[in-house]
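Here the complex is missing one protein chain, while the rest keep their positions.
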Amino acid sequence: MASNTAAASPAEEVKTGFLRMSISKLILYIILGIVAVVQILPLIWLFLFSLKDNQEVFNLPPLALPSDPQWGNYARVWTEGNIGLYFFNSVIVTGTSVILTVLLASLVTFAITRMNWKLNKLVLGLFMVGLMIPVHSTLIPLFSFFSSVGLMDHHLSIILTYTAFNLPLTMMILLGFYYTLPRELEEAAVMDGCSIHRMFFRIILPITAPVVATTAIINMIYNWNEFVFVNTFISSDSLKTLTVGIQNFIGQYSTDWGAIGATLVISMLPILLAFLILSNRIVEGMTSGSVKG
Amino acid sequence: MNQIMSDKRVIALYTLPALLLISVLIYVPLVLTGYYGLMDWDGIGSMTFIGLENYAALITDGMFWSSAYHSLLLALFSVGSLVLYLAVSVVLAGNIKGADLFRKIFLIPMLLSSVAIAQLWMRIYHPTNGVMNRFLASIGIENPPLWLSDTSIVLFAIFIPIIWQYAGFYIIIYYAALKNIPKELVEAARIDGASPLQIAYKIKLPLISGVIKVTIVLAVIGSLKYFDLIYVMTDGGPNGASEVMASYMYKLAFRTNDFGYGSAVGFFLLVLILIVTYLIRKATTSKDDSIQY
Partner (left out) sequence: MKKKSFISLAALSTAAVFTLAACGGNDSEEASAGAGNNDNGEAAQEDVTIDFMHLWPQGSSPDHHRIVEDIISDFEEMHPHVTVELEVLENEQYKNKLQVVSSSNQLPDVGMTWPAGFLEPYVNGELFAPLDDVLEEDNMRDDFVAGTLEAYSVDEQAYAMPLELNIAPVFYNEAIFEENGVEVPETYDEFLEVIDTLADNGVTPIALGNRDRWTGSLWYMYLADRIGGSDALNSAIDRSGSFEDERLEEAASRIQEMVDHDAFISGFNGLSDQEAKAEFMNSNAAMYLIGSWDLPNYTTNEEIPQEFRDNIDFFKFPEVDGGEGNIDNWVGGPGVGLFVAENSDVKDESKAFVKHFTEEWGKRSVEDAGVIPGTQVNTDEVDLPDLFIDVLDDLNNASDITLFADVQMSSSVAETHLNMIQSLFGEEITPEEFVERHEEALEEDE
């Protein structure tokens, strides 16, 4: 980058350096701005989509305004089916599995990366293999397992499934961070006479908050939008989650796209909110000053 | 210190619950998938043991190999796109004004469910009304590509939304990793006169190399078992031109009542992922590397 300024005098170098800085900053902002607009368009599209009727959904350009906004799509989504109940179920299932996954993954990752035992690599490997199984291979075995233990048609079946399937991924993401934690952290804690549990919950977990928030966001999005397991393991309407709201508008031969759009918008709002809150937790990580215990 | 960090009871307490969960919910289906792969079974009635016949059939199954090739291509593309995500994350995690807002906006599409993403991109790729072809027509291109029906481009056309779909996932991980770098290190380098690019390249990247390796593995595994958008947008077609291993497995198991053969494909997929992961590990881990995954 600085190769052709080698011959310039030091004063000039500083000057052009500044100039270059501001120009490159400007270009950077323009690019960032364009990307930001492109990334926000899908949201606007989805909103417009939810206000169109089936003809307009296909005929109008994606970002065209509907001629007669179909607010009725929202009314139908609200009144038909138990959106309120589904929403409650989604929150319970997603919330429980996210907490369970992140907690279990943190415990295991801590034990594997920070504690000394011979089999740690092997156990890590066992978890990693869990990433590799295709979802559709598991449906039939899991169905028969859950029905044999009587968990069929119970929230626990999907909560446990989400937890098990997201554990390996969550651990993978946590791993890189745990490895970078300085040893001094534990040493200081042990010196202070901290028990290992206390060390984990009071020092390690708070320090890894940014990555915990990251994995929580990822888990939350996956669980919130998942429907294959829900459909397979849950049969009572009263236990289903928001994703069945979408199915409600898929017919045998035709689909009510506007209503699906409205359902998607409604089900996205809470997760958008949760995302914005959680994403504030991904801030500057630890500095050496925080290693006090 | 060492004594506390080697406490077997604590290790067991931290790892066993999660281990139990994945052994039941992941390893049992995994073993069963291998078992079904040895059977002639329609997934409905009774099964017959046929040994390795399914695997023998795999070897001569052209559709299987082309779907495996497509999956590997997707893995290659996904890994390549990581560079882009990393660059975006470095910029976002840098000290620029408004980075926080940009970051949130950039991640928003990741909240969309696959249903929405598929609908969006089908509007973009529509042969006559689509955003893409309307744009191409407006700049005077007469016979714009038929994105999803031309067998020579459909695969690449479908890769783009897949890669876009996962942008947020990787950016959020990189961002968290970059934020985790102690400020003092970056400050020190800046005082020494390093340019932002040098800081990024010489200091930040090496520090998050563990995370980068993890994301490479995740991208490869995720791509090899990828299913969602392909299933919705092209259904693997036209005539298998965009078929990938997971979608092929799904078709065999759930559409053509060949659950045994489908399981063999699933099991093969698993073995392939294991091998590829092992190779990546070999390629990226140097001897003195403390980071294992």
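Order as written gives the chain letters A and B; numbering starts at 1 within each chain.
Just so it is clear, a residue touches a chain if its C-beta (ideal position, glycine included) is under 8 Å from a C-beta of that chain, and two chains touch if they have at least 3 such contacts.
Source: prediction; values computed, not measured.
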Touching the absent chain when the full complex is considered, from A:Phe200, A:Phe249 or A:Phe275: A:Phe249
From A:Met115, A:Met171 or A:Ala259, residue that would touch the chain that is not displayed: A:Ala259
Among B:Trp147, B:Phe169, B:Tyr226 or B:Phe268, the residue in touch with the chain that has been omitted: B:Trp147
On chain B, residues whose C-beta touches the chain left out of the figure: 42-46, 122, 125-128, 146-151, 154, 234-235, 237-240, 251, 254-259
Touching residues (missing chain, whole complex) on chain A: 53-55, 57-59, 76-77, 80-81, 139-140, 143-144, 147, 227-228, 231-232, 235-237, 247-256, 259
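Operating definition for what follows: only the chains that are shown with their structure count from here on.
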Complex contact set, residues of chain B against chain A: 1-2, 4-8, 10-11, 14-15, 17-19, 21-30, 32-33, 36, 43, 88, 91, 96, 102-117, 119-120, 123-124, 129, 131, 134, 169, 172-173, 175-177, 179-184, 195, 197, 207-208, 210-211, 213-214, 217-218, 221, 225, 227, 245-246, 249-250, 253-254, 259, 263, 266-267, 269-270, 273-274, 277, 290-293
Residue ranges of chain A in contact with chain B within the complex: 1-2, 25, 28-29, 32, 35-36, 39-40, 42-43, 45-46, 49, 58-59, 61-62, 104-105, 107-108, 110-112, 114-117, 121, 123-124, 126-138, 140-142, 145, 160-161, 163-165, 167-169, 172-173, 175-177, 179-180, 186-187, 190, 196-197, 210-211, 213-214, 217-218, 221, 225, 243, 246, 257, 260, 264, 267-268, 271-272, 275-276, 279, 282-288
